[in-house]
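For this depiction, one protein chain was excluded, whereas all remaining protein chains were kept in their positions.
First chain written, first letter: the chains are A, B and C, and each begins at residue 1.
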Amino acid sequence: MSSLIRPQRDGQGFRLESRSVLETDTRRVDHIMGADLNTEVGNRIRQRRALVKMDQAALASRLDVPVSVVQGWESGSGAQPLDLTGLADVATALSTSIADLVPAPEDDLTDGVRLQLPDEDSSIVGSRGGVDYYVYRCLVRSPSVPMLIPLVVDVLVDDRERAEFNGGHAGHEFIYVMEGSVHMQWGDEAAPKTADLPTGASIYISPYVSHTFTALDGRNARLLAVNF
Amino acid sequence: MSSLIRPQRDGQGFRLESRSVLETDTRRVDHIMGADLNTEVGNRIRQRRALVKMDQAALASRLDVPVSVVQGWESGSGAQPLDLTGLADVATALSTSIADLVPAPEDDLTDGVRLQLPDEDSSIVGSRGGVDYYVYRCLVRSPSVPMLIPLVVDVLVDDRERAEFNGGHAGHEFIYVMEGSVHMQWGDEAAPKTADLPTGASIYISPYVSHTFTALDGRNARLLAVNF
Amino acid sequence: MSSLIRPQRDGQGFRLESRSVLETDTRRVDHIMGADLNTEVGNRIRQRRALVKMDQAALASRLDVPVSVVQGWESGSGAQPLDLTGLADVATALSTSIADLVPAPEDDLTDGVRLQLPDEDSSIVGSRGGVDYYVYRCLVRSPSVPMLIPLVVDVLVDDRERAEFNGGHAGHEFIYVMEGSVHMQWGDEAAPKTADLPTGASIYISPYVSHTFTALDGRNARLLAVNF
Partner (left out) sequence: MSSLIRPQRDGQGFRLESRSVLETDTRRVDHIMGADLNTEVGNRIRQRRALVKMDQAALASRLDVPVSVVQGWESGSGAQPLDLTGLADVATALSTSIADLVPAPEDDLTDGVRLQLPDEDSSIVGSRGGVDYYVYRCLVRSPSVPMLIPLVVDVLVDDRERAEFNGGHAGHEFIYVMEGSVHMQWGDEAAPKTADLPTGASIYISPYVSHTFTALDGRNARLLAVNF
């Protein structure tokens, strides 16, 4: 069941194909209690409805459902199942977004901190242009800070003619060269800026700036990349 | 089916009970195409998964579902229905919020503008302490700017001994006294600040500052209140 | 000394020329104590310097000034005057913005509220294309919420052939038609969208959407416009 990721470049960024994962990821998601989620969504519908000065009957009328259905949603009983399409309609009727009606992520921090030990990392090979390009080792993440995506990245390709740009991505990126040296290219892919960077160099990359790394000196290089 | 809103104060702000709406609200929500929504959510799952360097198999493994289910979600085919609880689990597995995986509201603006004619307003009576306290007339809103909630508010009570505070609310509020005069009370309900405000006075109220208005001079007053 | 504002359209929005103010604005700004400001800026320099792990000597070295000058700034004594150019250099040396080193506005709210009585409003004529176009009456503002700019706007021109667009502006805008009727034009000035709007109509305008109003029915119209 485990498999490697094989991102291939297309217009929208990457198309992903599976192969085999380096390390089996044994962490399982604890299922969120449906009851709690329904209660939370029900509360948010009720609060938003009060804010826009609408009563249950008016909301029901706009959605063309019986008032009892709205009451069921707001009670969080789960007796009136609210699927995504239904929630989208409720959001529109209340002049808001679906995002406004769903709960924030549960805090998985311990007194404000989350730790990850090395043997909890999951690794994956990222392919570009049909070639194994990077190995990513995923470091600590938390739904409390979804923009934080820290990775140890092994740079496998040392032929800069085979460099493949990533197309850029949302979010800022900080990179530290942990081992080896890298050739960095960024910006306009047809005429990129370039730099050779030794161990200990550090890099800031703005959102949406396309970039790529290849190894120098005929050996793998290792980066610490922190997306934030 | 139409009914009045009867907000009654409780610890959490207002408890709402229905009575009868002043004007029937005939606007109906156009149902969002479920197919489009599934496609959009599928795209967002796929993009987030690529961002955190997880392949379909790893995501499936964390969620204890077959890979084909993840593929179904991402294809947006709708063949694999994804309910709210399921989406919450996916969000947790991808270290993000449900809100990150659902689409932004559809833009209901016309070249950046939304208009509302007076006969499209919906009105509702807000009750406090068992008394009809305000009549709210709801002005233009849009899911594109959910924090904007503009209202014409008729102040029905002129006995300041019967003033009932609103407990404060999220968001800033701007108020303009359109007709009549009002007695405003705000802050600590036990020892509120007060002011008498004539037609033409304007007020800024910070988020979460509890406040209330009663009419002066024995006649109704009318406010324009813009929450933003 | 009082004068009217005569905004004339240029590429950057408006060029302003003075004429005469309708009402003399008698409010004076209480001068902020220079000592307090120096202390606050000094504290912020010191805190930022600690955050980026730089000592006074290193900061002085980067700025090519004696350490005693940095000590003077941080003490807030005012003995080492720090002008804007100097502060810009300090900000650059500390990898931050000038804005990060200056204090937030003093809170001019009373328990979270700011009031303005009608006789405290200042009025001004806005000219477009050499014609008196609008009269603006400025309602309550506060440095605590600089994006809030509420205005009563009298629409003086009723010939839509003489309509002059405003070019759009940052910030959202909500408008309520208080008196009379208006013809609204917005979007592409060469082929604008249009609408006739009676008393009681309400409008949301997105940031940077160019728009203009002319009066209908041969009489002035009055708008309440809330920029936020």
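One rule holds for everything that comes next: a contact is a pair of C-beta atoms (placed from the backbone, for glycine too) under 8 Å apart; a residue touches a chain by one contact, two chains touch by 3 or more.
Just so it is clear, the model here is predicted, and its values are computed rather than measured.
Of the chains on view, those touched by the hidden chain across the whole complex are A, C.
For chain C, the residues touching the chain absent from view are 1-5, 7, 13-14, 16, 18-19, 21, 24-32, 34, 37-38, 41, 46-47, 49-58, 60-64, 67, 81-85, 87-89, 91-93, 95-100, 102-106, 122, 124, 126, 136, 138, 141-143, 146, 149, 151, 169, 227. For chain A, the residues in touch with the chain missing from this view are 109-118, 121, 139-142, 144-145, 148, 150, 172, 174, 176, 178, 184, 186-188, 193, 195, 197-206, 208-209, 211, 224, 226, 228.
Just so it is clear, only the chains that are shown with their structure count from here on.
In terms of their C-alpha centroids, the spacing between chain A and chain C amounts to 37 Å. Chain C has no residue in contact with two or more other chains.
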